[in-house]
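The complex is shown incomplete by one protein chain, all other protein chains being positioned as in the whole.
For clarity, chains are labelled A and B in written order, and residue numbers in each chain start from 1.
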Amino acid sequence: MLAFSIRRILVAIPTLLIVLTITFVLIRIAPGDPAEVRLGDYASKEAVEALRRQMGLDRPMWVQYLEALKGLLQADFGRSIINGRPISGDLKRALPYTIQLTLFGIIFGALFGIPTGVYSALRRNTLTDYIGRTLSLGGLSIPSFYLGILLMLVFSIHIPLFPVVGGGDIHDLADNLYHLFLPGLTLGLVMTAYVTRMTRSSVLNTLNEDFIRTARAKGLSERKVIYKHLLRNALLSIVALIGVYSIILTGGSVMVEIVFSRPGLGRMMIGALKQRDYTTLQAVMIVFATFVVLINLIADLIYGLVDPRVRRK
Amino acid sequence: MQRLSKGRKLLKTFLRNRTSFIGACMSLALIIIAIFSYWLAPYDPLKQNVYHRLTPPEMIHIFGTDEYGRDVFSRVLTGARISLFVGIVSVALGMIIGTMMGMVAGYAGGKLETAIMRFLDIMMSFPDEVFGVMVMIVLGPGMLNVIIAITILMIPRFARVGHAPTLGIKEMDHIVSAKAIGAGSGRIIIRHILPNIFGDVLVMSSLWLGTAIRLEASLSFLGVGVPPPTPTLGNMVRVGVDFLASGPWVSLFAGLAILFAVFAFNLLGDGLRDITDPKLYAR
Partner (left out) sequence: MKTIRPSLTIVILLGVLLCFGVQPTSAAKDNVLRIAFDAADITDLHPHFAHTTQDRGVVHLIFSGLVRYKPGDIGEFVPDLAESWEVSRDGLTWTFHLRKGVMVHPWKNNPGYELTSEDVVYSFTSAADKNKSAWAGEYAGMQFKAIDQYTVQVILEKPLSELLFLPKMADYAGGLIIPKKAVEDLGEGFKSHPVGTGPFVFKKYLPKEKVITVRNEKFYRGTPKLDGVEVFYMPDMSSRKFGLQSKELDVIEGPPSQPWVDEMRALRGVEVDVFGPGEAGVLYFNMAKKPFDDIRVRRAIAYALSRDEVVTTIGKAIAAPVFSQIPNPQPGHLTRDEVLLRGKLEEKDYLYEVDRNKAKKLLADAGFPNGLTTTVFMTERGEYAVPFQNIVAQLREAGIDVKVTVVDHPTYHHNIRADMNTIVEYNCWRPTADVRLTHFHHSDSIVKTGKKPITNFMHLGEKDANGDGKVDSVDYQIEVARDLLDSGAQKAVWKETQFKLLDWAVSYPLFIKKFTFARRNNVQWGYDLKSTLILSPQINELTSIK
């Protein structure tokens, strides 16, 4: 297991290198100049040139690239070219908010999505199934920012239960959870929709497998069939797919962070893009990619836990 | 002869399957409305009347007017056309390029396969919104650029759909024998492999069309979508949420239209999957 994890992490290194390269190139192709952004429309060309020198943007591309590369290898992203603060510090602050939000979404999704999906599949083509499917399709169809705003409107404005501004104090758990609930619910509902759908189809697929028929033929009680055979097997593909959908969720978190003004990674990224903060953007993209690599790794590990066959391989 | 009857049988199943039937009807209605939006819209969707701002729905403006006094109904119709256009074109392009890449990679094997699939994996390791925004910042705002961005997001997905089955199909007897008699690679891919995976590709196109429409809205929300005054469902919702107290109708109808559209294509895709998936089809 350990060897497996280490190998997977090693394989991820070239991925991160390519991510860095893509980001490095794309943001520099993008029109607009960080020095101009920083100084504003009042500044003279002279001042902009001076600042460009100060930011180190007048150096050849390859020098800047090597520096970025060095930063990646040392896991030290240096300083933001816009505000000069160490990027690692900002990342350290932003990461917990995003991880909290995504985790909440995944757990919520699994907690409500799996039972609903199983139920829907077992009651295939009944009214409950149709309602469940319609709702989960609805969940897939609604853009997460719109859902977030609607929830805000209902649970913060009309029924003033939850706050709408910020992520709360990270050191105060109660305050933190309190601020997490609505944005978490937004992502959680979207996730529930995905999980319900795939649980349903995976249970339906498994129901058709020979071993279920055999089990039934053997005269096992329906309860036993479902718990011992069906769920156990269906769970496999569900775990694998939750990994995939977590990536989708990370994307959704960007928008939810903006709607709820949470100081997370997504806001950091959008801010860096708008300000053309090259160094910060490179760092955020690396973190996003690492995030995805890790999620996949965890999904694989859990997969191994549930299904010993994978582990042996 | 045999093929035709198989097709007819499929069509029959398709019509009998409730999901796909409803999905198809909704999608068709949407497409018809989009195509004829120019004639259906009672007003010019760009015509401003700043003296008649944010008026609630009434007889002359059945969906009300927006913050520039433009007719929301006309804008929703036109917006649906543009959003649908963006979605269909980018999914079609993504489908063609992606499926091709996947099939070529699967068929060629070796280093080429590793290179293509690794690269696409890396592209998939960015969340859609993250990569989409990045592409939009590089290209700048504009409808064409939104299409390019969504196409880029669609390519790796379709490549995976095209790749996996190709691996199995290329080992099949009739392909091996076709190769033996000297059929070119291009010919084999188009004539023998493509028909086998076309069903899957079609199903996924329908599902991802919904995703594409939602992505357009998300990009608009992040401020990098199709710029105003051109209406799209996404930028109408975006602008409308700023006027929820004084004019909720501005975002409501566009939001419902997005829901309707994504719902329709997902339903259609689900239905198509039900009937093309032989396992489920058997029952």
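The rule is simple: a contact is a pair of C-beta atoms (placed from the backbone, for glycine too) under 8 Å apart; a residue touches a chain by one contact, two chains touch by 3 or more.
Nothing here was measured: the structure is a model prediction, and the numbers come from that model.
When the whole complex is considered, the residue among A:Val11, A:Ile157 or A:Leu305 that touches the unshown chain is A:Ile157. Residues of chain A that touch the chain left out of the display are 31-33, 36-47, 50, 54, 82-85, 89-90, 93-94, 111-112, 115-116, 118-119, 122, 128, 149, 152-153, 156-157, 160-167, 174-175, 177-178, 181, 222-223, 226, 258-261, 263-264, 267-268, 270-271, 274-276.
By the touch definition given at the top, chain B reaches the unshown chain through residues 48, 50-51, 53-54, 67-68, 137, 140-142, 223-224, 227-229, 241-247.
Operating definition for what follows: only the chains that are shown with their structure count from here on.
Note for the complex: chain B touches chain A at residues 119, 121-122, 124-130, 133-135, 137-138, 140, 210, 214, 217-218, 221-222, 234, 237, 241, 244, 251, 255, 258-259, 261-263, 266-267, 270, 279-280, 283. Put simply, chain A touches chain B in their complex at residues 15, 18-19, 22-23, 26-27, 29-31, 137-138, 140-146, 149, 153, 204-205, 208, 247-248, 250-252, 254-255, 258, 266, 269-270, 273-274, 285, 288-289, 292-293.
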